[in-house]
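Removed from the display is one protein chain of the complex; every other protein chain stays in position.
This part shows chain A:
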Amino acid sequence: MNLGRTIYNALFRRTSTFVVTIVVGGFIFERVFDEGMDNVWENMNRGKLWNHIKHRYAEDADEADE
């Protein structure tokens, strides 16, 4: 409860900090969620995606233009 009170006082109490919390929190959540779900997707489809098979065909020149 104490932690909730601290967070409320520090972040949610004033509109200015509340807005900053929303924007920053949204950004962090989006990055974590997006990267996390992409990882889940790659794991579920391991071996089927182009990312997983392209090393067979592209030797070295590929990394330069990525």
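We adopt the following convention: a contact is a pair of C-beta atoms (placed from the backbone, for glycine too) under 8 Å apart; a residue touches a chain by one contact, two chains touch by 3 or more; residues count from 1.
Heads up, the rule we're going with is that contacts and distances are computed from a predicted model.
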Not counting the visible chains, the remaining one has a UniProt entry; which protein name from "Tubulin epsilon chain isoform X1", "Cytochrome c1, heme protein, mitochondrial", "Tetratricopeptide repeat domain 8" or "ubiquitinyl hydrolase 1" does it give? "Cytochrome c1, heme protein, mitochondrial"
Looking beyond the chains shown, say which of A:I7, A:V32 or A:L49 touches the absent one. A:L49
Mind pulling the chain A residues that touch the left-out chain? 33-34, 37-38, 40-41, 44-45, 48-50, 52-54, 57-58, 61-62, 65
